[in-house]
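Quick one: the structure is below, questions incoming.
Apart from one protein chain that is not included, each protein chain of the complex appears where it belongs.
== chain A ==
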Amino acid sequence: MKALAGGYAQARDLRHALDLLGQADGMGRVLAGGQSLIAAMNMRLTSGDLLVDISRIAELRGVALDGGWLRIGALTRHAEIGRDALIARHAPLLTRAVGHIAHSAIRNRGTIGGSLAHADPAAEFPACVLALEAVLHLDGPDGRRDVAAEDFFLGVFETAIEEGEILTGISVPVAQDGERHVLREAARRSGDYALAGLCLLRRTAGHRLAAFGVGPCPILARGAMEKLDHGDIDGAVAALSGEIDPPGDTQASAAYRRHLAGVLLRRALSDLEGEQS
């Protein structure tokens, strides 16, 4: 099938993009990397959108260190995240995620902001920002606001972004000395969305564990985190199993995904140990 767009406009800068969205009368749709949106348009899952192409807005692209925070522009592409030295040093979880996201040609155009705004339940970056306690920055008709990752993902493809708002970037607290990040997922083919996946951090303050592909949106597994803080691995696996709500579909049954989550947690933990030695 072929895409049917209602119209197209290329935004010069953020202000222009917000103006365009305002003029679109509810039919506006932000176009970033297009790696999810144009696929959906080609399949006519959406049609008649007034596309606001933000992909050339330079001010929304790039990575910078700002005190204790790593500031990542929404239009920073997956491939750029994957090779960025600041990210590798201060938020290695994101570096690790990139290798699991789609394929090289898609990573060349897809953006981290697009991935977060799209909020696919099986996507890597949403779970990463949840585990990392990142803050998401939005700009819109009523001005700027910040949303904690924990309050951002509301359901399947659903986020806290309101009509007319644009996700401009995210801030990630820089990793402390000795902090460890691992990402584990299971997918049938390289580059597929995960059947189940986990982001695991070990900080001095304790563990952070976010699961993806096993619920309507990424899940912060607080019960499992607490067990891990007490060194109780079996307890953590059991807790995780109770905290997730995996779907069953043609890819995998809910029971299989639940089983995978436990296996992945044990593997992620052994990755952590391996990293430390």
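The rule is simple: contacts are C-beta pairs under 8 Å (C-beta built on N, C-alpha and C of every residue); 3 or more make two chains touch, one makes a residue touch a chain; residues count from 1.
FYI, contacts and distances are computed from a predicted model.
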Chain left out of the displayed complex - its UniProt protein name, from "Carbon-monoxide dehydrogenase small subunit", "Ubiquinol-cytochrome c reductase cytochrome c1 subunit", "ABC transporter permease" or "Cell division ATP-binding protein FtsE": "Carbon-monoxide dehydrogenase small subunit"
Options A:Ser104, A:Gln176, A:Ser253 or A:Ser270, residue touching the unrepresented chain: A:Ser104
Option from A:Gly68, A:Pro141, A:Gly155 or A:Gly191 whose C-beta touches the chain left out: A:Gly191
Contacts of chain A with the absent chain, listed as residue ranges: 1-10, 20, 23-25, 27, 31, 34-35, 38-39, 41-43, 50-51, 53, 55, 79, 102-106, 108-109, 189-191
